[in-house]
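One protein chain is absent from this view; the other protein chains keep their places.
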Amino acid sequence: MEAVTQQIPLEHFLVLSAILFSLGVYGVLTRRNAVLILMSIELMLNAASVNMVAFAAYTSPEQFIGIIFAIFIITIAAAEAGLALAIILRIFRYRKTANVDEIDELKW
Amino acid sequence: MSNELNLDYSLLTPEFCLGGLAALILALDLFAPRFRKEWLPYLTAAGLVAILVLSLGWVNKESDFAGLIFIDNYTTFFRVFFIASTAVVALASAHYVQARLSNPGEYYALLVLSTIGAIYMAASRELLTAYISLELLSFCLYVLVSFSTSDRRSHEGGLKYMLLGAFASALLLYGISFIYGSSGSTFYDEIAAAYAGGTDGFELGLLMGLVLVLAGLGFKVAAVPFHMWTPDAYEGAPLPITAYLSATSKAAGFALLLRLFSGAFMPVRDDWQWMIAALAAITMVVGNLVALQQSNIKRLLAYSSIGQVGYMLMALAALSSASASALLLHLSGYVITNLAAFICIIAWYNLTDKEEIRGFRGMAERAPLLAAVLAAALFSLSGMPLFAGFFTKFILFQAVASEGFLWLAVIAVTMSFVSIYYYLMVIKEMYISEPEEPGRLQVPVLLSGLAVALVAGVFYVGIYPRHLLEVAEEATKLLFA
Amino acid sequence: MGMSEAWLLPLLPAGAFVVLTLFGPYLPRKGDWLAIAAIFTTFALTFPIIADLTSAIAEHGPEFGGVTNSIEWMSVPGYLTLNLGVHVDAITVVMLVVVSFVALMVQVYSLGYMKGDSRYGWYYAVISLFVASMLALVLADNFLVLYFAWELVGLCSYLLIGHYSHLRSAAEAAKKAFITTRLGDVGLLIAIILLWRETGTFSIQGVIEAAQAGQIRTEVLTASVFLIFMGAMGKSAQFPFHVWLPDAMEGPTPVSALIHAATMVVAGVYLVTRTLPLFELVAGAQELILAVGLLTTFLSASMGLVMTDIKRVIAYSTLNSLGLMFVALGLGSPAAAMLYLFAHAFFKALLFLGAGSVIHATERQDVSQLGGLWSKMPLTGATFAIGALAMAGLPFLAGFWAKDEILVVATENRAVFALLLLTLPVTAMYMARLFILTFLGEAKEPEAIEHAHDGPPTMSVPLVLLAVLSVVAGFVVFDQVGRAMGFPGGIGEIIFLHEPEVFRFDVAVAIGSTLLVASGLGVGWLIWKERPGLAIIAAIVLKPVHTLLVNKYYLDDLYQAVIDRVVLMASRMLAWFDRNVVNDTIVDGSAQATGFIGYLLKFQQTGRLPNYALAIVIGIVALTLVAFSLK
Partner (left out) sequence: MTVAQGVFYLIAALAVTGGLGVVLMRSAVHAALFLILAMLAVAGLYILLASEFLALVQVLIYGGAVTVLLIFALMLTRASDLPETMVGSQWPLAAVVSSLLGGLLIAAVATSNWPGDVGETTLVPFEVLGDALFRRWAVPFEIASLVLLVALVGAIVLSHQDEGE
């Protein structure tokens, strides 16, 4: 069997990741619950990882920097989720809401 | 390949020491119940100063760690720069933290850890390392901004900063993936070499990558329109952290940008130059105009810092060795000045609990030294001669103008003129309005001393910037080698 | 001590500033004596410099270009070299004398006037810095040092105008002066950067030489010259930047004297004089100076007629004089401008200090509350009268020679000449009005002047000295006077720059102008004194008119009617226009518009996180769209 990369062009992966990324952006822009915003951001990070791995596989397989990069993205994303949830939970405890439209005391 | 790598860990000694210092602080806080917590800031500052002296040992050395971290004069410059500003912030926090925040151990440890991130942002010549360092700094700042338990604004500022920061990181990463895809590498020199060979086949992908990288890093330095977290995070954060945000976080962003754009993106200069020029123009205008309407000193300084970012972005748009050293000079002058201003604001807030501009009424009578230093700092920010702001701006604007961006320099001069107006609003309250309550305030010697030392620096740079300029020249020399 | 050591001059008051700021509270009398000693030494040291310069001119001839002494301040090879240096020539020396002498008088006077002020020491410190920066400004051999000093002068004026911090109006006036003049400074700074890029030097002489050698592109030179003039207009309060000057009298009166006579406002005149060779190279530049000068002269002269605040009237008279200086510069005669500046310094300082004495004695400064002070304050009254007459240009006081020199220069241009003649009687009229309403007639508020008396010697002595100089200062134009004082070649050679023969006394012009001034004084006397008996004198003075009309009461009435209905009405309208349109709309309006844009822009900060994220994405999309469409 031929290698996967000879059957599927690189662009397919990139287009898929672009779609996931834009969905994530849309989610960040429209979701009102802070946790859901965080989930949308995770979607964007995943899209970035897919890009990285795809580029690593197709354009510079001997260096596999993209794979290393993806490992770090996952690590950071997990840490980010943990920290963000701590902040969200604390806000919720004080304000009884995690709705970002209601968290707007600071403005102008 | 890996056998040829230089893995000389001794190059990273200052950062190991910083890590050790952070661990020591955490350990003392946790395991030594009899350790008096009010000594923590002094311990932190003393440790930082010792490491600063240590890091001077790499002056004029040139080496790299596995091609990721470069130890050259640029790195040494920013090591000194970040460690010194962290030390100042640590000392400035002493009274504030004791009176208003719990968990001082974690507070100082995070400050120290964030310095490592900032230094590596300046030192790395590889995108992954730069990204991770940026996240280290950002994570520390997320926590520090939302550090205050009792202040609802701190929670809110922290939430916005954190979520938007993660959003911007995602944008940055996506942009980096395009850069990686189009050049096949994440090392600055290899990227530059790849682009120097022509970019015809993947022009659009490269542009997309540049835009996204610019957006992600523009967020960190607060360039319009990626700036909107700034006023909220500045207002929400504990005061010393606001100072830290305006100093280290901003400078680290520029340190990264400068090395990245001079090291990796010079061959595709035509693609990004106009973008940064446009961002610079809009940033200067929006920052300075909105500052006119602020009533809270933290928000005022947030917008004023956005205006300053506009000036600095100009230097990036007109990237040359002259404008790079001018940028470093301006950055240093700006940080010294801004820290001086914040020390006074912190001291005043400690004593009076006021951070609205009208709360500064009669400061000249109640705390004349603080008022004088704050006035000097504000005059410097507005670019009055004799103060640091004039020379650093002058050299910056000149460098920008001589690279063919005269129109940007004209906008910048005009906007510095506008800025005098809102700085005068504060000075007017301090010097001309009557105090709300009578009586001299007893300002702690520590804060007065810091304020005087920093304001001396403001005058030194303003009257005799020669030395600092020479240092900045040395630091940026290798960027364009 | 010669010209090369002139750098010492600004350092003395600057040192006084440093000592007073740091140790003022611990010094006896808060250190006022130190400030005065410093400025006195400075003044004394100008004489060796004058002697040095006159002997240099005698030796090298009138083409002597001055002495430059500069050291390297900092340099970055191949990129930037900054020098710190002084340049002394004829223009500098005139300025040095004026600045140091007036400052000395003002400081001595302030001993009495500011006594008991809560921030006495600070006042002396800032005055010292003010003088130091002004001296540095006139001595600077390069644009960068000049700009430094230029901004410092602005900063000091801000501090001094706002000295009475409890007055809200003082704070506003200080801010206004600072902001308005800084508007001009933007232009100056851009001009300096432009010229530097073009020539690679900051040196004023270097830039002028480069320009004359044609090394500066025409469009850059044109832009720079107009921007320099913008800076000068701001500092010298030329239309439409003049709005700050009348407000600036919110400061202590001695400060007004200093600002109006010797520092700040004459800085603009000095700058244009210094860079006049650049203006000569640009088509239309001198015409612009001329037009702005004329407009300012004309507007201020008419507005002076209706103001009732004693200091405000004098402030408008300063605008009047500054306009005249710019007219002279626009006509290409720096000599006439410098002569006027020289003479003006004495009588304007005198007028302000006299007004200060009145305010000090009565605590009132509105002429509608004053009057009848002549008997209470004879010394002040007499010296004030001399100042007013000198301002009006009565022969043979200082103002006369200077004003006539400008008129003689203007004879070549009939329209300008006619307009200048028109302002003469108006100037005379409002000076007469001011004097009469303040010192003569019945006291409008007797209790105000009840205890009024001449000030202590610290205040009277400066008045007398300035009065004497207001009388005799004009005589320096005659070489014999200078030689008699021991200056080889006479002082006129200094004032007349490279053209020692330029002083052209035209008898016809002198007589004509004197008649106009006298008629102005007469009409003023007639209207505001309103004594039938005195009207006779007026009629005699107005001989040509008198012979035409027999009935002198009709004459009075006619004059009264014409003046009241037409002239004063027009003046009032102009004043209204100035306040409401120029000040509120053009100057404040642009500031408010900026603020309003900021107000609108601040609402982009909605406080809601999704909006912030949306802004980021919109920014990205916009940048990408532009980037793609460029490809």
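We call the chains A, B and C, going by the order they appear; numbering starts again at 1 in every chain.
Quick note on the criterion: a residue touches a chain if its C-beta (ideal position, glycine included) is under 8 Å from a C-beta of that chain, and two chains touch if they have at least 3 such contacts.
Bear in mind the structure is a predicted one, so any value in this text is a computation, not a measurement.
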{"item": "Contact list for the unshown chain, restricted to visible chains", "value": "A, B, C"}
{"item": "Footprint left on chain A by the chain that the document does not show", "value": "1-8, 10-16, 18-27, 29-36, 38-40, 42-43, 46, 49-50, 53-62, 64, 67-68, 70-72, 74-83, 85-90, 92-93, 98-99, 101"}
{"item": "Absent-chain interface as seen on chain B, which is shown", "value": "2, 5, 7, 12, 19, 26, 65-66, 68-69, 102-103, 106, 109-110, 113, 116-117, 120, 128-129, 132-133, 135-136, 139-140, 142-143, 146-147, 149, 178, 181-184, 194, 201-208"}
{"item": "Residues of chain C (touch criterion as defined above) contacting the omitted chain", "value": "610-611, 614, 617-618, 620-621, 624-625, 628"}
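Simple rule for what comes next: only the chains that are shown with their structure count from here on.
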{"item": "Between chain B and chain A, distance of the C-alpha-averaged centres to the nearest whole Å", "value": "27"}
{"item": "Cα-centroid distance, chain A relative to chain C, in whole angstrom", "value": "66"}
{"item": "Distance between the centres, which are taken as Cα means, of chain C and chain B, whole angstrom", "value": "44"}
{"item": "Where chain B touches two or more other chains at once, by residue number", "value": "159-160, 163, 167, 171, 231-232, 293"}
{"item": "In chain C, residues with contacts to at least two other chains", "value": "602, 605, 607, 609, 613"}
{"item": "Parts of chain C lying in touch with chain B, wherever the complex brings them together", "value": "73-76, 79-80, 144, 147-149, 151-152, 155, 162, 165-166, 170-171, 174-175, 178-179, 182-183, 185-186, 189-190, 193, 196-197, 591, 594-595, 597-599, 601-602, 604-605, 607, 609, 611-613, 615-616, 618-620, 623-624, 627-628, 630-631"}
{"item": "Touching residues on chain C, where the partner in the complex is chain A", "value": "602-603, 605-610, 613-614, 617"}
{"item": "For the chain A and chain C complex, residues of the former touching the latter", "value": "25, 28-32, 37, 100-101, 103-108"}
